[in-house]
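Only one protein chain is missing from this complex, and each of the others stays in its spot.
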Amino acid sequence: MLKVGIIGAGRIGKVHGESISKYVKNAEVKAIADVFLNEATINWAREIGIQGVYKDYKKILEDPEIDAILICSSTDTHSKISIEAIRAGKHVFCEKPIDHDLARIKEVIDELNKSKVKYQVGFNRRYDHNFKAIRNAVVEGKIGEPHVLKITSRDPEPPSIDYVKVSGGIFLDMTIHDFDMARYLLGSDVVEVYAAGNVLVDNAIGEAGDIDTAIITLKMANGAMAVIDNSRQSSYGYDQRAEVFGSLGQVSVGNDSISKAVISTKDGVTSEKPLFFFLERYMQAYADEITEFIDAIVNNRDISVSADDGLKAVLIGEAATKSLKENRPVRISEIIY
Amino acid sequence: MLKVGIIGAGRIGKVHGESISKYVKNAEVKAIADVFLNEATINWAREIGIQGVYKDYKKILEDPEIDAILICSSTDTHSKISIEAIRAGKHVFCEKPIDHDLARIKEVIDELNKSKVKYQVGFNRRYDHNFKAIRNAVVEGKIGEPHVLKITSRDPEPPSIDYVKVSGGIFLDMTIHDFDMARYLLGSDVVEVYAAGNVLVDNAIGEAGDIDTAIITLKMANGAMAVIDNSRQSSYGYDQRAEVFGSLGQVSVGNDSISKAVISTKDGVTSEKPLFFFLERYMQAYADEITEFIDAIVNNRDISVSADDGLKAVLIGEAATKSLKENRPVRISEIIY
Amino acid sequence: MLKVGIIGAGRIGKVHGESISKYVKNAEVKAIADVFLNEATINWAREIGIQGVYKDYKKILEDPEIDAILICSSTDTHSKISIEAIRAGKHVFCEKPIDHDLARIKEVIDELNKSKVKYQVGFNRRYDHNFKAIRNAVVEGKIGEPHVLKITSRDPEPPSIDYVKVSGGIFLDMTIHDFDMARYLLGSDVVEVYAAGNVLVDNAIGEAGDIDTAIITLKMANGAMAVIDNSRQSSYGYDQRAEVFGSLGQVSVGNDSISKAVISTKDGVTSEKPLFFFLERYMQAYADEITEFIDAIVNNRDISVSADDGLKAVLIGEAATKSLKENRPVRISEIIY
Partner (left out) sequence: MLKVGIIGAGRIGKVHGESISKYVKNAEVKAIADVFLNEATINWAREIGIQGVYKDYKKILEDPEIDAILICSSTDTHSKISIEAIRAGKHVFCEKPIDHDLARIKEVIDELNKSKVKYQVGFNRRYDHNFKAIRNAVVEGKIGEPHVLKITSRDPEPPSIDYVKVSGGIFLDMTIHDFDMARYLLGSDVVEVYAAGNVLVDNAIGEAGDIDTAIITLKMANGAMAVIDNSRQSSYGYDQRAEVFGSLGQVSVGNDSISKAVISTKDGVTSEKPLFFFLERYMQAYADEITEFIDAIVNNRDISVSADDGLKAVLIGEAATKSLKENRPVRISEIIY
């Protein structure tokens, strides 16, 4: 029975804790740490049978019984705790992004190269049943050589302006998932990025130095191209679609909804909206990524979403940020770190 | 250039007249007759280039230049004019039903057997692109042996109570199309009918001696079964669907609409209603049935919807009427004529 | 913490055991009994933390700590164990049907009337997200007064011929779910049944005295009608659809599939088949029905699927069986018990 520690007991830390307790037979959460520890978290931990509940995450790193940790704390702590955990010989699952600073990500990778621990980055969408279906169709050659990928990724509502200010910008906070998805679905690296963006949802986002609507074009190493469109606010819910067009055909996926009910009246034929947001849409994907992480440790398998994947998504994000600022296509090779 | 005469200048007579003038290269409408001839009809005829406009349909039957007639007058005149037209050596296209009285239909068929004219019954739905697609899938063996056919056929609004009183009842007026469709899609004859019905839309329909909602089960000669559900009033428009389930799969068709637009808002994901009624849904089918009729004459091909098909649909309707009245399954062989 | 005992460790007994351990916070499975107890079951029980594993279900009934039992054994034991459990003061969740013999069901109900225990019947489909969405639309008046219900229910493959011989026939084994669904979706009782059926899938089913394809028409107390079509073998998987048509509109639900992927090639536009069978399609529904059962006990709420519902579904099944045999509509009131 693998013992796991969770650092950060926010929304996503709790999701992972519950996933392990429900779905992962060969692991248990032994301890959780949160710098803002409160009553609710303590009760929650007790209910699902977590023994250790700490303010200081170091207690988890120091526990020799704990084999693996999940880093679910705020972004600015990811790389620091990653390095400490690797040094402590713990396997690490780290929420995205590893860091906004590419040099810091490089340090994590350097530390990993000296170690034998496994390290997985939380690109949960790779585990989504719909996106996996696209990936499978591409890998199995059902659409031939991929030519064009289209990703639509729209949040139902913008984050708070306070968060916008520290998020690193839309490309590092939100589009980063789509950048990883482009690499995953096309099986190739990005070589050039052009980002167009505007503030159309909320002027306060613009005043905080960010945009809320974007169209990003990617040129891939294999000659394929990708286009991502983002919005911070979709009135009809979380819109998460993708489509790959290739020499022999096209594969696309739409959104999930609560039911398949279709109501026809004099006003039209109406079906349900997409599931509201990431917790609803990706609940099973979160469970599956943690299950794979534990399985990779227990059965010594390869991790499919590596620190290098984490680095590359941030690199693309940096290039997109630079492209938007300078209004020109930016090559990934221009980003120095 | 085949010369055609139209008897009856109501809605459907005009539809056929326009179809011939637009789509049928080797035919022209030479004359039209209507017992209630009015200014509007005269103008309409002039506009599309019809020379003869009469009150008395006999003038059409007497015109030696006219090779073919379309009987689009009221149902009670169909069999009489059919017989006169056959005797006059005209090819006949007759709107459904040939007659409510089976013996009268038999007389038409007897007359046909003595003649060489072609006779087509207006089961327009056989020419609908969607129902043809089902038929093709069945014939091509894509779903294996057919086991179960489901037809949903709902009108957007009931006819007038005056019409209900003379319509022959829902089974002879409305379901007759579905009875023919069952024979067409399953490629087999009906041997037994069970009809359940109720008055749920409008009590006045019940007071006029009819029902407005029905579920009819058919047993076919080849062992397959069919079920038809009808309503005289569908709030969302003309609902015309069918599905055949077989040993290897299933084929189904939905409704057509004006466009494929889908609007997603906070209230749901809404697409368009079905086309309103038969003129909208089956416009192309009407053109295609007339084109085939003319083609069968000009190129001496077989007619695909014969007087016998017309007879059989009425037979099933009679059996359904008897079944509803006696609340028991009725075999087609019980209907004597 | 409510203690639960499971009687019968077959497929469905295990499904419920796992649901309780994963999703039900205020209950735990204390013991399981199976007359054919084997190694695999013992290991499975150990893994999810069940203490007692017995051959003899009486040990569960005698355990004073156990408050509630789930009857998942073979159908012929349901009513007997139900009565024993009620007498032992245990709350009972019983898989459908309670018994093939209406008099035996009556005895269970009589016993319940003398007791205060809660009793739920396993009509899992009432908890399916899709069927609930239909029910909600009907209850909320979105389609007005319901007129016609259509249920399509097709299994991917027939049961073994050995099972067919003891199943009570297709109407008591398979259609029973659809009979309950008709009552649930239309909010009314069945008053008359007409069943048409045939052997189209496998002659061996006919030789065992059953049919494999059926169309059943139901007349409801409120004037609405329903039609159910069944097949024991659907080549494309478990087909579970329903549609309610009413005075203001229509609500329908289709099937669930593994993903929303749609692949377009020169051969057509292809999406995924329905989920294979009941374990795949109704997994969440099974969890939800057990969760509601436990919740009803713990919080003393009403049970929404009662023994009376179990009785009525069998009554309709008996009427359907009689209807098929005598080829005539049969009123529920004709079934004496």
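Which chain is which? They are A, B and C, in the order written, and residues in each are numbered from 1.
Basically, a residue touches a chain if its C-beta (ideal position, glycine included) is under 8 Å from a C-beta of that chain, and two chains touch if they have at least 3 such contacts.
What you see is a predicted model, and the numbers here were worked out from it, not measured in a lab.
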Considering the complete complex, identify which of A:S234, A:S257, A:T270 or A:T291 is in touch with the unshown chain.
A:S234
Per the whole complex, from B:K3, B:K132 or B:K165 the residue touching the absent chain is B:K132
Missing-chain contacts mapped onto chain A
144-145, 147-148, 150, 152, 154, 194, 196, 198, 200-201, 213, 215, 217, 219, 223-225, 227, 229, 231, 233-236, 239, 245, 247-250, 327-329
Spell out the interface residues on chain C facing the chain that's missing from view.
235-236, 264-273
Hidden partner sits against chain B at residues 22-23, 25, 47, 129-130, 132-134, 137, 142-143, 248-256, 258-266, 272
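In this text, only the chains that are shown with their structure count from here on.
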Closest chain to the overall C-alpha centroid, by per-chain C-alpha centroid: which is it?
C
Suppose you list every residue number at the chain A-chain C interface; are over half of them used by both chains (same) or under half (different)?
same
Inter-chain centre distance, chain A versus chain B - centres from mean C-alpha coordinates, in Å:
58
Where chain B and chain C are represented by their mean Cα positions, the distance between them in whole Å
42
Could you grab the centroid distance between chain A and chain C? Build each centroid from C-alpha atoms only and quote it in angstrom.
40
What positions in chain B touch 2 or more of the other chains?
235-236
